[in-house]
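Complex shown without one protein chain; remaining protein chains in place.
Just so it is clear, A and B label the chains in written order, and each chain counts residues from 1 on its own.
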Amino acid sequence: MIISPEKRDFSTIFHVIGRLCLGLSMFMLLPLFCALVFGEYEPFYDFLIGFLSTASLGFVLMLLFPFKKEIGWQHSFFIVSLGWLVASVMGAIPLYLSRHWESFLDAWFEAMSGFATTGLILVKDLDHLSFSHNLWRHLTMFIGGQGIILASISILSKVRNGSLGLYIGEGRQEKIFPNIIATARFIWKVSFIYLTVGVTLFTFLLSYKGLGISKAIVHGFCLFFASFDTGGFAPQSQNIAYYHSFSLEIATMVFMLLGAINFNLHFWLWYKNKREIFRNFEIRTFIISLFSLTILLFFSLKPLTHSVIFRKGFYQLVSAHTGCGFTNLAPREILSFAPLSLTLLILAMGIGGGVCSTTGGIKLLRLGFIFKAMAGEIKRAIMPHKAVYRESFHHLKDTLIEEKHLKETFVIVGFYFLVYLLGGLMGLFYGYPPLASFFESVSAAANVGLSLGVTNPGMPSGLKLTYICEMWMGRLEFLSIFVSLSYIVSLFKK
Amino acid sequence: MRRIIFLIIFGLFPLVSYPQSLEEILKNSQDFDNRKIVFEGEVIGEPLKGEEGVWINVKQGKVSIGVFLEDSEAINKIKNYGSYKRRGDWVQIEGIFFNNCPIHLERDVHAYKLKVIKPGFLLREEISLFKVKLSLGLALLCLTLGIICFINLKYVRRD
Partner (left out) sequence: MKYIVIIGCGKTGRNLALEFATSHNVVVIDRNKTALDSLGEDFNGKKVLGDALDTQVLENAGIKEADALVIVTGNDNLNIVIGKVAKKMYKVKKVALQVYELAKKKIFSEEGLIIVNRTYLLVEVFKKCIL
């Protein structure tokens, strides 16, 4: 039997989304303030309009739909999936007003790309974009990366029923502390500590390179948001290649890796056991997969010298594997990579980083599970048929792999493959070459942001919508979206 | 075949400094590797310090590339750098294009000649009246809604 929602349920859902809108509007005050500081008056009005319309929408929703029912398990999926859509549409308003995006669809694409920490861009003439718009583009990554819902959970003082559903709906599987509020607060605390460290480091490196101090600070914030939340936007059109700085590239690499690590592991390393990093299942999987991909990449880029392979090949590989999407290549340079290297990048993108982090993709834990399951099946076949054999893994503590875990893993991995495939087919349908369409599709669905040039303002609207959908689904890990969709279908069946 | 045509076009007339399209250069980068190129573009951002030289970024149309100048004095000619508030100087660059520069390990241009063709200028911000009116209207709307909401929360009891 399927429980289908009724009127009162939707009232609650829209009420909560109204509150989310109010929260989002508060974030828009930051670029507004930035516009004032730098004396950018036109962007000031853009953000004023954005702020006011988002806040108004929030008030309207709250007034029209009173809070009638406690948030339950099934509401939370709706809230999460709808909340992200609404947030991206509202977040696109100030971008669209700047006239750097050709249509509202393009601005929406960019906003969704930001919130989902993807990093595919459709902006025109990025080098003449104002500081405040740039800050907002990158801030969406921070908001989306930490989780729109997570932000609102952390300000609650008491847990209502269903907060856990919201948390899980947003694509995080593990709680760090038993209590959800403690977890949310901890995630923010860690992020802010890294924020301080990261922004200081980036600002220092940039001002050493010759950027003025105020510009260095803005760019420092932008780069931190984009790297730690594995986003991949950059304030200039050449992305990281703009800075021509090897040390900066290394620094971004470090923050990408930190962002791709499970938040739970951050907690463990800080407060508990430092040696966990050597024993952790995800880290081990990561090292194995990164190592093997690096070796293959090395052979695929053989004609280049070793240092060039490190600077160009390895950086893209790390960027793809962590789901960041920074690139230090000149425009079109990635097209000169051999098909094998591009396929390796697709693999790295498809895998992604750790669970409970800001990366997209299948995630390391699931990849490891799959290999363990395969090995387990083979071992079982070799052993006497009465032998009891259980595979276990070490993630913070030793755990036996159960059927339940495996089923979940295979379902989600199946979903990812389906979406990668469908997106790629969509690209083929519009007449793009196979490798490029699959590269772009995986890049969108796994929230990476590397591009072979398919994503540009001139691409067909249908493809833009496809990628928006992929980014949205990939970020929320399907569950929320499919649950809400099936509820909507159940409404029509009644 | 394409390669031969390019060799004929760009190989036979290396001395003619005819500005080339940067997009074409990047598209057919193999044909230009380690060759002299001439292109024009807008200088954006700012000069960036490099080891024994200075970097500028030059943008032409949708693409841009890093240009390395050994002579740090040369950039004194550039007065305007493109940003939100400024259109950068339009410069002509003569230099050698590297697919994989042996010194910097990047795709870049090592310039030996830089000429400012058209100086940049300050960009004026035009604030459309529509935006001002819209924001005023929205402000009023938002304020009213906010007050209603506040009253609703404070004084109307939930049943």
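By definition in this document, a residue touches a chain if its C-beta (ideal position, glycine included) is under 8 Å from a C-beta of that chain, and two chains touch if they have at least 3 such contacts.
Just so you know, these numbers come straight off a predicted model, no measurement behind them.
Considering the whole complex, the hidden chain is in touch with A. For the options A:181, A:269 or A:435, the residue in contact with the chain missing from this view is A:181.
On the side of chain A, touch with the chain left out of the figure occurs at residues 73, 157-159, 161-165, 175, 177-182, 397.
In the analysis below, only the chains that are shown with their structure count from here on.
Rounded to a whole number, the gap between the C-alpha centres of chain A and chain B is 27 angstrom. Taken in their complex, chain A has these residues touching chain B: 40-42, 45-46, 48-49, 52-53, 55-56, 59-60, 62-63, 66-67, 97, 124, 127-131, 208-212, 215, 236-238, 241-246, 304-305, 307-308, 311-312, 328-333, 336. Every residue of chain B that touches chain A in the complex is listed here, in rising order: 26-27, 29-30, 44-50, 55, 57, 59, 62-66, 68, 82-85, 87, 99-100, 102, 104-108, 123, 125-127, 131-132, 134-135, 138-139, 141-142, 145-146, 148-149, 152, 158.
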